[in-house]
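One structure is given here, and the rest of the page talks about it.
For this depiction, one protein chain was excluded, whereas all remaining protein chains were kept in their positions.
Chain lettering (A, B and C) follows the sequence in which the chains are written, and residue indices restart at 1 in each chain.
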Amino acid sequence: MNSAASRVLGVLRSREMGILLAFVLVVVVSTIKNPGFVFSKDGWHDLLITPSILVVVAVGQAIVIITRNVDLSVGSMLGLSAYLAGTIFVKYPSIPWQLVFLIGLAFGALLGLINGALVGYGRVPAMVITLGTLYAYRGINVAWTGSNRINADQIPRGLQSIGNNSILGIPILTIIAMVVLLVAAWYMRNMRSGREMYAIGSEPDAAELYGLAKRRRVISAFVVSGAMSGLAGVLYTARYATINSQAGFGFELDAIGAAVIGGVAIVGGSGTVVGAAIGAFLLYTINRALPVIGIPDFWQKAVVGAMILGAIVLDRVLAVRQSRKLRETKEVAA
Amino acid sequence: SSTGTTAGTSSSKAANLAITFLPKNLGNAYFDTSDKGGKKAIDELGGKYAEVGPAAAAPDAQVQYINTLTQQGVGGIVVSANDKAAICDALTAAMDAKIKVVTYDSDTNPECRNLFINQATADGIAKVEVDMIAKQIGDSGEIAILSASANATNQNAWIDLMKTQLASSHPNIKLVDTVYGNDDDQTSFDKTAGLLSAHPNLKGIISPTTVGITAAARYLSTSSAKGKVFLTGLGTPNQMRQYVKDGTVTEFALWNPADLGYLAAYASAALIKGDITGKTGDTFTAGTLGKFTVGANNTVLLGDPYKFNKDNIDQFNF
Amino acid sequence: MSTVSTEVVKTYSDYGRPLWRRILFTREMAIVVLLIVVLVVASIQLPRFATAITVTNLLLDVTPILLISLTMAPVMITGDIDLSVGSMVGLSSVVVGLLTHSGWSIPSAGLVAILVGAVGGMVNGLLVTRFGLPALAVTIGTLALYRGMAIGLLGTTAITGFDRTWTQLAKSKIGDTGIPSVMILFLILLAIFVVLLHFTSFGRGVYAIGLSKDAAAFSGIHVARTRVILFILSGAMSALAGVFYTLRFTTARGDNATGLELAVIAAVVLGGVSVFGGRGALHGVVAGVLLIGALSNALRLAGVTSDVINIITGVLLVLSVIAGSLMQWIQSRRVRPVTTTASA
Partner (left out) sequence: MDNPQSTPVLELVGVSKSFGSVVALRTADLALHGGSIHALVGENGAGKSTLVKIMAGLYHRDSGTMDIDGHVVNFKTTAEAKAAGIAVIYQEPTLFPDLSVTENVFMGRQPLGKFRRIDRAAMRAEVVRLLAGLGVRIDPDRPADGLSIADQQIIEIAKAISLDARVLIMDEPTAALSGVEVERLFAVARSLRDQGRALLFISHRFDEVFDLCDTITVMRDGSYISTSPIATTSVAEIVRLMVGREVTTLFPKTVVPIGEPVLEVTSLTRPGVFSDVSFSVRAGEIVALAGLVGAGRSEVARAIFGVDPYTSGAVTVHGKRLPAHSTTAAMSAGIALVPEDRRRQGLVMNSTVSTNVTDAVRRNIDKLGFISKRQENAFAQSWARKLEVKTAALDSTAGTLSGGNQQKVVLAKWLASSPKVLIIDEPTRGIDVGTKAEVHRMMCELAGGGMAILMISSELPEVLGMADRVLVMHEGRLTADIPRATATPETVMFAATHAPEEVA
């Protein structure tokens, strides 16, 4: 078998492919039930835009998980930067929105840096640190926001149109998410530092013996995750235009869920950001598809849970089969 | 019992006009407005206003706050219940400690409070919403309801009444779905999207919650369903103004939440001072709002809901 | 491998450090001390704090967390984690509600709920051990699944109107002490779990599994069985907490105790249990739960808002683990471990 063909086969057999198929299946079934699910302006728009914010956060989360860490504070970081973005718009209504995007990114990166530094220098599990900052960042958010909220009429129409308008039939938010995704995917695949993140997650001890800049990579993974959450916060402001102290509450589980469903191994070292993005699409589309398929609102969460379990069990079964095959082929060399 | 000593200040001669508002959650525009009304009343009375509450609308967190207020020995608690039974015991303990308990907006079981300040009768609210949607969609077609949480007492009561009224007076209107946005902006927004994709023939949405109607309006305003799917329900003028002006929403209703808080504060003060006990037939004066009489079930009624539309919305600011 | 191997037979000292250092210089003790400090300072600063009513409210508030932490600690000591506990509280509450609504008595409904919890825990455990899946991923899934079932089963309604004798019992106090009677149940369970974890060979197995699953398996420890048992106990205990929750708040709701899992984990970790497994003790865990409870109670009483309480909880959590690794770091200037601790 030549290498091009085997590469094509490899892509087809990859973890991402399975989830993509599941996503397509959900969309097809819903569309058969109700053609408007895809073939209406709103259906198409919602199909693309609903998961877009989660895609951005899940990309950051996936990178962190690949380094064998986890970031539970993404929801809190999203909330803080959404409120920051809203406040800036209220105070300086004429500020160019591009600048606010940059501020959101930078602010999120700063929060992520705190996480990363604590994990990297404290040599303590990321789960504990980010559980702590989940509480702390949310607390700061509530302290700052109080019972205030920012309402849609305080957010410039320009920004809101970014949050809801489309270019060539594709929502701007989705385009932003896709750009982020492509950059991250390219980086994780083609840059040394991206590959080192995989190495660190695959075997941290070996990475240390090998002399990889483990601490630096882990910190940068958290900075990226923070920046993505910060960006997502601004996108949240653009899309929902109403922000109180609870924006993004509970988002961490969605983000981790998306990554896990998308084939990012929770023990690090494998999976891709593209998979996480597809996971995000699947997770949120399922949510919207269930009522169409006829499953009552109340059971949606249960179905989502069952799906997460199905995805990880399937993924595991495939991985076991794969590694058995590898073991069997090892003697060929001898 | 030991509670007597901790609540010592409340048994002193001067009336303890420390009144604390405990809304369903903080950061909710509706309660912001109503509690500001409460503050205005308490300032007029020379009392001490405070507002505490959980970040998310859950009954267990409310219980913790009620317990703390009991420990602190405040004079009165004005609370909007997240669950009609869950916070009952905590409120009873507060009343045992001589704290006056007034519910507003969302009631508890009657035995757990001294008074309920009702913004409008459930019947009146249901009727106004059904009438508005019937008028907007031409009295026939599919409609859906976007409610708050599945457990919200007041919401569920209204929804039940709406169903009865639809069945009896509007046979051509079909209620196809009820979804829950949990009074969370993002959830309500996404649920609206879900409703529209699940029911392509939908003609109207009733959202009897201020968070829900705002989120739904924002979704509709940029969607192609704008002008085709009618939206009405309970909303505040400030939040709905732009959608009324851009034609997304024709008409919606609400009482004045500031008046609700204002009335609740006065009722609480009247109870603390011993002017009333809360029994049916008691009367008291609520500042600029005038005189009120306690009705059946120890309930005080604020009045009828008020309809807002293009013509009158600019006269209001809350 | 001494050069001359025929020396006098050596006697080994049992411990490298003196007793007082072993007892005082532990993570658990630090939390106990911190708890005492908080209690003392709060009693001095807040006149209304040192009262029976505080004791009642504080203990009632933390009871679900206390109960669940008893099983969360051993689950985490084996290196697993159970994120589905909060959802199981909700599901159990709904089961109790539905059954009593259809005429069952509270005890029998409660038993069924605990059974449901045990089954839910078993599902977690089997998914983790049979498929070799990480507990974090599995229980994120069941977190959604169990919560979804709870909400799905009960729909819009909240079931209320439970038998008053039981709802009163859930809140009753022991005499004038202000200590809730449910503490007796907790103390019995605590005693059982202390013995189980710290004084039996089962407990020794739990720690060995957390430190090295391979070595434990080679020592004849039933690794998979132990882990499944702990998940079952975790599910059952969460369900018990759910029964208490339902009775205390006299309402059965699908969304009861949303987010409780993070509160439990925060308290357990604060109490010195390592998320990598193999480390932790129940006195620290109980102190951790009470510390967070007492702190929030005192702060609320002092009029501090929930946001500050959140910030303090978060910072405390981070500080408590950083402090440990700070000491490790100081030691590591002398002894540098070859196998550095991985972060997960």
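The criterion applied here is as follows: contacts are C-beta pairs under 8 Å (C-beta built on N, C-alpha and C of every residue); 3 or more make two chains touch, one makes a residue touch a chain.
Only a predicted model underlies this, so the values are computations on that prediction, with no experimental measurement involved.
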Exercise for the section: Specify the shown partners of the omitted chain in the complete complex. Expected result: A, C
Completion exercise
Full-complex touch with the removed chain, picking from A:Leu111, A:Leu131 or A:Ala207, is A:Ala207
Exercise for the section: Kindly state which of the options C:Gly155, C:Gly259 or C:Gly278 is in contact with the chain not pictured. Expected result: C:Gly278
Problem - Residues from chain C at the interface with the omitted partner, ascending - result: 1-5, 9-17, 195, 199-202, 204-205, 207-208, 211-212, 214-222, 278, 331, 334-336, 338-339
Handout entry: Positions on chain A where the hidden chain makes contact
Key = 190-192, 195-196, 198-199, 201-203, 205-213, 265, 269-270, 323, 326-330, 332-334
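Simple rule for what comes next: only the chains that are shown with their structure count from here on.
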Handout entry: Centre distance in Å when chain B and chain C are each reduced to the mean of their C-alpha atoms
Key = 37
Exercise for the section: Would you please write down the residue numbers of chain A that are in contact with two or more other chains? Expected result: 142, 245, 298
Fill in the blank from the handout: Residue numbers in chain C touching two or more further chains are 151, 155, 254, 305-307
Completion exercise
As the complex stands, chain C meets chain A at residues 127, 131-134, 136-138, 140-149, 151-152, 155, 254, 259, 262, 265-266, 269, 274-276, 305-318, 321-322, 324-326, 328-329, 339-344
Practice task
Report the residues of chain B in contact with chain C in the complex, numbered from low to high.
Solution key: 2-3, 5-6, 52, 54-56, 58-61, 63-65, 67-68, 70-73, 83-89, 109, 149-151, 156, 178, 180
Exercise for the section: Could you please specify the touching residues of chain B with respect to chain A in the complex? Expected result: 26-29, 31-32, 51, 53, 55-56, 150, 177-180, 184-186, 189-191, 193-198, 200, 214-215, 218, 222-225, 238-239, 241-242
